[in-house]
Structure formats: C-alpha cells, structure tokens
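Complex shown without one protein chain; remaining protein chains in place.
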Amino acid sequence: MNTPDAIVHRPDYGALMSEPLPLIPEPLLQAVNLQCERDKRILFRELSFSILPGTVTRVEGPNGSGKTTLLRILAGLNDAWTGELKWCGAPVANHREEFLRNMLYLGHRPGIKPLLTPLENLRALMAGRRPVSDAALSQALQGTGLAGYENVPCRNLSAGQQRRVALARLLIADEPLWLLDEVFTAIDANGVAAIEALLQQRAAEGGAVLVTTHHDLALPGMHRLVLGKGGVADER
Amino acid sequence: MAFDSFSAFIAMEGHGPYVWACYAVFFVLMAVLMAGSLRSRKAMVESCRRGYEFQADKSKVASAPASSASFARVNVSQD
Amino acid sequence: MWQIFHKLGSPKWFFGISTRFMPWLLAGGVLLLMAGVVWGLAFAPKDYLQGNSYRIIFIHVPTAFMAQSVYIMMASAALVTLVWRMKLADVFVKAVAPVGLVLTFLALFTGSVWGKPTWGTWWIWDARLTSMLILLFLYGGVIALDRAINDEKSAARAVAVLVVVGVVNIPIIKYSVDWWNTLHQPATFKLTEKPSMPAEMWVPLLLSVLGLYLIFGWLACVRMQTEILSREQRTRWVKEFVLKGRV
Partner (left out) sequence: MNAETRLAAQLASSRVGALAAMKGVFARDMKVAFRQRQDLLNPLLFFIMVVTLFPLGVSPEVSFLSQAGAGILWVAALLSVLLSLDHLFRHDFDDGTLEQLVLQPQPLFLLILAKTTAHWMLTGLPLVILAPVLGVMVHLDGNSIAVLCLTLLIGTPVLSLIGAIGAALTLGLRSAGVLLSLLIIPLYIPVLIFGTGTVAAAAEGASVGAYLALMGAFLVLALTLAPFAAAAALKISLSNG
C-alpha cells in the first residue's frame, strides 16, 4: 500500500453535501435473531449483531455458509428470513425508502450494462438516487483508473474494469452504510490496496462498511462476523 | 324409478353411452385423485420416518470429523 | 382475535383438527354424492327436451361449480398469503390446484360429451365451455409455475401473485367471452338454465354438489397434510407424529 492508487481520491463534490446532516451515534443497522433457511437447510440461526458507524466489518465463512445471502437479506433483496432488522433503531420494513436511500449495495453481479459506456452506466445507476453532475461522475471514473474509457462500451472492457465502473459509485456515495459482496473479484493488487484504503477512509468519516471477500483483508480495527457452516454464527 | 326395466336404465333411450361414459370418467378420475392423494401422504410419512431413522443411526456413530477440502489429486489407474 | 387467527394458521393445529374431521368429510361426501347420483340417474324424471342425456347434469354442474369455487377459494387464500403470510394459506393453494385442474377437466369433458346428443357435435364454442377451457389454462399455469420454482416459499408466493392476478381477470374473461359468444352465434340453447326445474331434478343436484364439496374438503385436508409434513419435517411435532402416530 505504499503507492496509493488513484482510487483513494474521492472527488470533491462539496456542494452536494451542503446541508448539515443529523448525527446518529447509535447502531446504523441491527440484526436480532436472524434465521435463514434455504432448501430446508438452515444457513444461520440466532444471528444477532449491530453495525456501528465508523466500522469496517468483514463477513467470514466457508463457501456455502450464507455470506452472500446475509448481505442480500440486509439489503432487502432476499426476504426468506425471520427475525428483526432495525435501521437506526426502527424496523427496516417501516422505513424502507429511507433505508434504501442510506444503503449502498454492490453484489456479485456488477449491475453494469455491457452496451452502455461507463459514464452512461454510472448516470443510470445514480438517476433514482441523487443528482450528480457528469463532471463528478467522470471524476469518479477517473478515480477508479478508468480515465479515457468513459465513452467505450462496457462490453469492450475487461472484467476488472467493469468491476471498477461499479466501484466508482463508492467514490461519490454519500450513503452511510455500504454492503459490498466480493468487491475484490477481478481487481488487481494495486486496486485492492486502494479499495482497502478507501474502506478505511470511509470508516474514519463515520460510514459503516460490511464486506465479504476471500481476499486477505486485514484492516486495523476491522470487525469480523463469522458464519459457521450451517451452524450458529457468532460475532466478534 | 324413471325406467321400466334395468335394460332400459342402461340404454337410456340411446343416450346410455354418453351418460355412462361421463359417469365412468368422473368416478375413475375422482378415485384416482383420492387414492393418489392418500398414497402420496403415506409416502411422505414413510420418507419422514426414513429420514429420522437415518438421523438416529448417524448420531449413534461417533461424530466423524467434518470433511475438509484438500484438493488432493485423485490417482486414476490406467490399465 | 389475532391469537385465534394465528392459531388457525398454525400447521400443527390444523393437522390435529383436520385428522379428526377427515373421516366425517369423506363419509358424508361419498354418501351425499352417491345419493344424488343414484337419485339423478335412476329416479329423477326424464327431461322433456333433452331426454335422458340431461342426466349428465348431476356430475357436470357439481364439477363446474366446484371448479370455479375452488379457484375463488385459492384466490382468497393467496390474498391471505400475500398480506399476512399465513403458513396454511399457501399450503392450501398449492395442495388444491391439481384438484381444481381435475375438476375443471371433468366439467369440460362431461360438457363436451353432453354436447354430442344435444347439439350433435362434441365441441361447441359456447360461452360456458370456452370460459371453462380458459379456467383450465389458468389452473395449468398455476401448477406449471409452482413446479418450475424450486424454493417452496418463493413458489408459494409467486403462485399467490399469479392466482390473484387470475381472479381479477376471471370476471373480465367471463364477460368478454359472453360478449364474443353473442357476437358470433346467438345463444339458442343453454345447458343448465331451465325455466323451472322440478324439485325431483334440483334436489339430487343439490345433494351431489354438497357431496362433491365435502369430498373436496377431504381431498384438501389430505393433500395439505402431505404438504405440511414435507415442510415441517424438522419440527418436533412432526417427528413425534411420524414415529408415534399421534399429534
């Protein structure tokens, strides 16, 4: 991590953050007694944890232990679960729109249209969320090392570059909660280091990051959420 | 009784084949449906029982160490 | 109130209570159906217009009536599934759909066979038969979707959406088919609408409708129990039931 990659430079979009924001010191997201069953197999049960602002949490576990499912449940994509999910202390289901506005989820599938250019993709992804100027979008793309590729259709980009297009959202995200599923896939070593730095920076700013990865992610102060194989999960 | 004789009852003035075909198909299909439903319920109870017995057998055996992946190459003998 | 509702939704409770009721449903259903059918076949007077072929009515009308009411019942249960996520409701939808399919097929078959001596042809694009055919398609779609989705819970909810969408469409379909029918061929003859049916005809008809209703209830119980056993395999009460034979 000696040479910070371009990815760490978050573009300055101060104008967008002009309003004073409410400060929330309590847990952003709380899970109480989560249980998830899939094809009559219990993936996890009695899973309780809190995601605090200013933390990076890594979800760990072997293949098939339900890491992706957990993230999809937290994001609200999977509703085959029982238990409680609270956003800032209130049930998520009652504040769905507010929750979605404050949560950024990047999944296995990057959410990039191969026929569109990185800029168009990014614009479409932000369209329903927040007004962002094209200049800020290009700056974000440059930040992920895609300078010069802004107008090339994504199908002509490599897998890693496509992933970077999706990651560009992290550079303009104001959502306090990030749920990142296997974001390091297809990213080169420099990129990984830069993203690690970005996650830490985000935590330092007061954001909360939940990440699954098979990379050796070891950030100072990182929390770990260990999912056992079909058994009871615990929190550390 | 609306018919004079049993044969008249069967013949139904020429409409017999239609009427009896309908009733036959109705009763056969209903019987198949009912028997099939009963049988699949029995089969489900049986499969549950086998499942529990299998579980009981497994718990008698000392719990084997969880298999961990070694990705060891498999030797395929070539004759 | 809510406790009662949730108790009603508990599979274990249903399993116990249905086991107690099932023999009565079956016995009553078979008895009533047989009484209606025997009365209709042998004792009811001949129809002055159609002769003896009208005796098909004693199974045609019950199956047609049940085919439609089963779909309405499914739709109510589907709505409950979507709104309250009651476990039993989606079990009901799944268990009952094939029964509805068979009943619809029977209604179509008996209607078509009845058509031969009455209209001189096996099939006529009459409004009732056509609506029934479309109902058959709807049942087919529900079953196909249920089979196509692996995950039980997702299947139940997807099917619930489909059934509700279907039930919104049923009146529209019925209305448009009726309109289409008058457009193409003015209805000259209706199968079941008689100016006034003598009691010797409608009493056996009523008996067989009731009988089929009870048999349907029994079928629903048996099939729901199968489904419940499959879903609740890992619960203690199912284990106890399977190994000791009581709930």
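A, B and C label the chains in the order they appear, each numbered from 1.
Please note the rule applied: a contact is a pair of C-beta atoms (placed from the backbone, for glycine too) under 8 Å apart; a residue touches a chain by one contact, two chains touch by 3 or more.
Given the structure is predicted, the values throughout are model-derived calculations rather than measurements.
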Visible chains in contact with the missing one: A, C
Selected residue (touches chain absent from view) among C:Ala27, C:Ile72 or C:Ala144: C:Ala144
Which residue of C:Phe43, C:Trp84 or C:Trp180 touches the chain not shown here: C:Trp180
Residue of A:Tyr105, A:Tyr149 or A:Phe184 in touch with the missing chain, whole complex considered: A:Tyr105
Chain not shown: contacting residue from A:Val32, A:Leu77 or A:Ala135: A:Leu77
Positions on chain C where the hidden chain makes contact: 82, 134, 137-138, 140-141, 144-145, 148-151, 154, 157-158, 161-162, 164-166, 168-169, 172-173, 175-177, 179-180, 183
Absent chain, residues of chain A that touch it: 16, 19, 21-25, 28, 52-55, 75-80, 88, 97-98, 100-103, 105, 107-116, 120, 123-125, 127-131, 153, 174-177, 203-208, 221
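Assume only the chains that are shown with their structure count from here on.
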Chain A and chain C: spacing of chain centres that average the CA atoms, whole Å: 49
Chain B and chain C: spacing of chain centres that average the CA atoms, whole Å: 21
Per-residue multi-chain contacts in chain B, two or more chains: none
Residue numbers of chain A (touch at least two other chains): none
List of chain B residues in touch with chain C within their complex: 1-3, 9, 12-16, 18-19, 21-23, 25-26, 29-30, 33-34, 37-38, 40-41, 44-45, 48-49, 51-52
Chain B-facing residues of chain C, complex: 37, 41-46, 51-53, 55-56, 59-60, 63, 98-99, 102, 105-106, 109-110, 113-114, 116-117, 215, 218-219, 222-223, 225-226, 229-230, 233, 238-239, 242-243
Residue numbers on chain C that touch chain A, as the complex places them: 150-151, 153-154, 233-234
